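The structure is given below, and queries will be raised subsequently.
The complex appears here without one of its protein chains, the remainder shown in place.
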Amino acid sequence: MAQMLDDDPRIIEFDVRTDEMLVNMGPQHPSTHGVLRLVLRTDGEVVSEVEPHIGYLHRCAEKIGENLTHRQWIPYTDRMDYLAAMNMNLGWALAVEKLMKYQVSEKARHLRVLIVELNRIASHLVGMGAYGLDLGTFSPFLYAFREREKILDLFEEACGARLTYSYITVGGLTADLPSGWLVKCEAFLEQFEPIIQEYHALLTTNAIFVKRTANIGVMSPELAIEYGCSGPVLRGSGVDQDMRRDGEAIYTAMYDSYAFEVAVMKDGHYPRDHVYPAVPADAVLGDCWHRFFVRMLEVVQSMDLVRQAIDRYSACKGPLGEPLKLTEKMPAGDAYLETECPKGQMGFYLVSDGSAIPWRVRARSSSFSNLAVAHELCRGCLIADVPAIVGSLDIVMGEIDR
Amino acid sequence: MAEFLINTVRLPAWLAWSVTAGVAAALILNVIAGGALVFIWAERKIAGRIQDRLGPTRTGGKFGWLQSLADGLKLLAKEDLMPDGADGMLFRLAPYVSFCASFCAFIALPFAFDFIGQRMNVGVFFVIAVLGIEVFGVILAGYASASKWSLFGAMREAAQVVSYEVPLGMCVVVPVMLAGSMDLVTIAEKQAGWLTNWYLFHDPFTFVIFWVYVTCAVASVNRAPFDLAEAESELVAGFHTEYSGLRWSYFFMAEYGSMFLVSALAALLFLGGWNGPVPVASLLGLSEGTGDTASYFVRLLGMANLLGKASLGVLIMMWIRWTLPRLRIDQVMMTCLKYCTPLAAAMFLGAMLWQIALPGGLVPGLRRPAGEIREGWLPGPGGAFKVRSADVGKVVQVSP
Amino acid sequence: MTMRGPGFLDQLDAAVPGAVVGRNLEAIDPWIDVAPERIADVCAWLAKSSPVRFDSLQCITAIDWFEIDPKKAAKVAWQPHTEMVYHLWSTAARVSLVLKTKLPRWKSDVPGELPEIPSVCGVWRGANWHEREVYDLSGIWFTGHPDLRRILCPEDWEGYPLRKDYEMPLDYHGIRGR
Partner (left out) sequence: MSALPMIAGALIAAPLPVAAINWHSLFFLLFASVSCGFAVAVVAADNVVRMAFYLVLSLGATAGLFFLAGAEFLGAMQLMIYVGGTLVLLVFGVMLTAQAPLVAIKGSGRDRVLAGIVGVALLALLLQAAFSVKPWRAPAAGVVAEPAATPIGMSLVGVRVDEPAVGAPAANKRPGYMLPFEIVSIHLLVVLVGAAYLARAKRRKVPRAIEVAASVEPPASVAEHASIGRERHRSGSVLAGGRP
């Protein structure tokens, strides 16, 4: 009887078998930072596979770079990581200066450190606020933006723009700081210190935040290095690497006279004399919580750097020095330089055939490699964890798609 | 009111009765609608204050109090679109099911001694039962919108509300046990007198049960940090992704309605319902039973008390929403099954033992208010359950 | 090269004979020329068994050496070709290394046939996306790549934008190109 039962096609026994579902998260999705589409293969709530689809914001800036002179391409570097445009400008400017073996004045170098570190604080504030949004709490986002507005006002006073500055250019900076700017900058730093403790209370030590981020999306140091991750994502896994200290000579020269600790989550590498919340019990090295905490440490680190930069900048006398002419000829050859941007190591590769217009321009994006590791981290997590993991990588689509 | 219509206004009997019923229904509907309007405005203002900004200020006068009306008009003007492939009938019906369930529970909710839609002997049980039906609107909305995201939202919502009904039911049983009856009016009556008579301070177990109740109430009403169903960061907007315009506003009204209901229930069960912290009425020698104008004002004061407490509950829910991040679905389930339910059971046991060990309460001398009827449950020293046959089981002739 | 240990280049020659076809140590970024078909072996040795472990692939670039207008083409010193540049980084020694290979612009000079080069995905999994981008924008076929699809341009885009002789399509699904 049982045998007959098996062969009779009309008797269909409905097996309790859950079917897999392909779900599109994005590209218009509130939690993906910008236009990113994640195709999730889910079995109920558990995500078995994640494939990011990128390219919605692709403008082929590299092709345009082959028709513009080096200084004309600066505004395109602004639009790559639009949250940290100053760092992008610095990256491209240093790459060209490396090829031309051009040395900017000491005053310009200190001003560049000052501006770049301020922009890092602004970028990390956005990262922190947006991460709170991914986990469902709306208020930290507004607190972060309230502080970021003050930094943007400072930038607006210095170079007239609030998001895409083109302030740092090849051969120096487009203009010197207006008078009284340093006083305002110091006033901002004074009132910013206690506010960081607020952010720690709001998010870092919040029980629910810890429950949603600790031990989730754990990335081993080897995996991070193999995928070429960099910045807080790499340091969150305990790899002690920071281009400001280990990078090319021309870049590390800017930071030589500064005393700073690399904020990496390894045996107590914390910037000194500041108060920090303890690492929660169930947080594992390399999880979302650590990546988030490294960014909060870097905010404090950048504040120390800005203070030192203010002293050194005001100590330098004399003019700032003019940037290079718009159509300054570049020697034939190529140069590659990576700088430590808030999201990670942003590399610029420049190939020149001797004219002012580069033959080939290549921008290596840090978020591009950071996002590539997402599908390894999201395997087997819950749907609610996907925005938590992708949010902790702090990616910016403008930089990924270029 | 019906007699008044029949005798003075000379309306035919059936018209008089239907007008009375209509007025009663309209009264309750306006409580929710008015409440929702005020709470929508309050939510925006509180969110603003918490986030160090002002919230609406320009619409309609000084504090932007017309903001809710403006939202309402915007929603009315919006096009009620329906995704193709959606199950037409269920898609249209879901918001009304959700709204009716939330509105229907207000029938059994006493606002003051006699201000009650239909005084039910099983008031609490009825309210909890109807709260359970609200989940239908969400499930059908999730399924009918034919989109994977809504299905996820509906799945999560159903799992959460159904599982949180268990600890919610357990928490509600303790005040019912203390008061000896499920009738909300009796429960609130038992807590008359000074602040100390509230069940919140009746014994340590009930105190803990109150906080468990608050957690379960926030979860069963789907407010942060348990608002999985419309977790915008993951599921776009959960089950009401495809809704827009007036249909969407019904879901919104249902949410605010049940938020107010759950906090009013908390006020009634634990915080003394319409009895204020200081018994002003009884100090002035007024009593609410008599029916003259003085008692009318006592009842108004009582209603003000209850509305105040319920609004306080709603404001606290809003406060929580704008500070805490959201929990993951398995953490929500885990808190329900591993923390709320066992805790509620243990506290229930504790409260019962406390009730048997110290029937008169910790301080025997304290004057305990005489409840209306004890339903014969008093576990006196004589037998486990002394039955007063006087008022039980008597045959009532249905007379005109 | 010197700071990477004295015999580094010799060890490389010994380990992967015939792969290194040239070097330039005086340039701003010293580089090593590698034979195209041996690139995967060289990278495997560098990442796995070299004294200085280059465990991170920073960036892969394809440069299209091709002068479009004939007047300039006559004066130019090089023949049209595609050059692949690999930037590697060693997290332990905190040192970078540049590998270069020369590929014909089209496979056996038949326009439309993509030049081929072995994929380094086996060595670093991070190379997956980098190679997909180079394939997408510069038209280089990576043999052995697990999932070679376009990553930045739409799936059905014709042409490789970063080539010098690339023409923007007049129409894409109804949208005017120019």
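Read from first to last, the chains carry the letters A, B and C; within each, the first residue is number 1.
Methods note: a residue touches a chain if its C-beta (ideal position, glycine included) is under 8 Å from a C-beta of that chain, and two chains touch if they have at least 3 such contacts.
Values in this document were obtained by computation on a predicted structure and should not be read as measured data.
Student: Could you tell me which of A:Glu51, A:Glu106 or A:Glu157 touches the chain that is not displayed?
Tutor: In the full complex, the listed residue that touches the missing chain is A:Glu51.
Student: Just name the one of B:Ile107, B:Ala188, B:Ala217 or B:Ala310 that touches the chain not displayed here.
Tutor: B:Ile107
Student: Using the definition of touch stated at the top, determine which of B:Ile139, B:Ala192, B:Leu261 or B:Ala281 touches the missing chain.
Tutor: With B:Ile139, B:Ala192, B:Leu261 or B:Ala281 as choices, the missing chain is touched by B:Ile139.
Student: Suppose we count only contacts with the excluded chain; which residues of chain B make the list?
Tutor: 2, 12-14, 17, 20-21, 24-25, 87, 89-90, 93, 107, 116-122, 125-126, 128-130, 132-133, 135-136, 139-140, 142-144, 151, 154-155, 158, 162, 165, 182, 375-376, 385, 387, 389, 391-400
As a working rule, only the chains that are shown with their structure count from here on.
Student: Which of line, ring, star, complete or other matches the graph of chains that touch?
Tutor: The chain contacts form an open line.
Student: With chain centres defined as mean CA positions, report which chain is farthest from chain B.
Tutor: Following the centroid criterion, the farthest chain would be C.
Student: Chain A to chain B: how many Å between their CA centres?
Tutor: 47
Student: On a C-alpha centroid basis, what's the spacing between chain B and chain C, in Å?
Tutor: The separation of the two C-alpha centroids amounts to 67 Å.
Student: Need the CA-centroid distance for the pair chain A / chain C, whole Å please.
Tutor: 26
Student: Taking the complex as given, what residues does chain B use to touch chain A?
Tutor: For chain B paired with chain A, touching residues are 47, 50-53, 148-149, 152, 224-225, 227-228, 231-236, 322-331.
Student: If you look only at chain C, which of its residues touch chain A in the complex?
Tutor: 27-29, 55-59, 61, 63-64, 85, 87, 91, 94, 96, 98, 124-126, 128-130, 133, 137, 150-154, 161-162, 166
Student: Spell out the residues on chain A that touch chain B in their complex, using ranges where they run on.
Tutor: The touching residues are 21, 23, 25, 29-31, 45, 132-139, 142-143, 146, 202-203, 206, 208-209, 211-212, 382-387.
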